[in-house]
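Down below is the structure, laid out as structure tokens.
With one protein chain held back, the other chains of the complex are shown just where they sit.
== subunit A ==
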Amino acid sequence: MAKARPQSSEPKGPSPAAAKTERLLNLVIALLATRQPLSKARIREAVPDYRSGNDEAFERMFERDKDELRALGIPLRTEPVDPFFDDELGYRIDEREYALPQIDLAPDEVAVVGLAARAWSQASLAGPAAQALRKLDAAGLVRDEASVAGIEPLLHTREPAFEPVRDAVLSRTPISFDYRGAGGAGLTTRRLEPWGLTSWHGRWYVTGHDLDREAPRVFRLDRMVGLPRTSGRRGGFTVPADHDPTAMIRRTYGDDAETTTTVRLLVREGAASSLRRRATPADHPAPAGWDALGLDVHGVTSVVPEICAAGPDVRVVDPPEVRDAVVAALTAVVRAHGGSPR
């Protein structure tokens, strides 16, 4: 078949970036095509872009190109050109190391992998997820979309710190960052060996060993101010084998599942549906127009904001610590809005 150059309106040379992509692609093809390692001299002949310029320029360019290919995950091997004399080194890419092994996915498996990839469609890993799907689907897979029709989990990575923390966690690199504590606490600089990055209840958390407190700690990514900085070498620590990030986050931010308390409430008739749905009728006295309800909670901290949200439609009968916490929180709201409690 005759080669017809794609028609373009005017002849133009490639941009510097395009010339570089072209050079790298030619290099990859040359190194994949060879069984024997190619010496630098042969590489220089094989790739047109390397022929121009002097030896020194070629050396510099080739060193940089090698590093960039490895950074892309291309397994570039350095081996003696002649197995019996190791005085000259050559380079090649082993196709078996390079190529994605054939993965035979059944139609329903393709569908769930697609669902997994789409989960990132509006988040930081959207690009890699789509690219991974194209690689798996290179040969054209049969998919059974009906099995997942209509159900779509979506992941979010709105926190700017997501990418640097992800890199630090994956490469086990210590980081430091400015952190805004809870409850109006000021800004502190923290140093952390990050063990895990976890999305829990729609927020991203990093767990790890706090180097200043010398203890395990959990941090919310949305409370980091500015971007985290690396503050140590890659692979600089090991993660405890029994580390369970979700359990640690739940202990720090969630409810302590060990204890159950019943909060007795008065709820205005027809109001506070969301509290009402989790509550059960109780038998403490209630004035006309109010219902007596009991609400079982794990720990008491998380129920306070929920009760406060219902405002004047809910009253806490007991326990006193919940009642006092609700009164204190709502009194703070009154003060913030220029009033004083009646």
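In this section, a contact is a pair of C-beta atoms (placed from the backbone, for glycine too) under 8 Å apart; a residue touches a chain by one contact, two chains touch by 3 or more; residues count from 1.
Just so it is clear, contacts and distances are computed from a predicted model.
Engineer: UniProt name of the unshown chain, from "Protein pafC", "Proteasome subunit alpha", "Branched-chain amino acid ABC transporter permease" or "FMN-binding protein"?
Structural biologist: Its UniProt record gives the name "Protein pafC".
Engineer: Among A:81, A:125 or A:263, choose the residue that contacts the chain missing from this document, as touch is defined above.
Structural biologist: Among A:81, A:125 or A:263, only A:125 touches the chain that is not shown.
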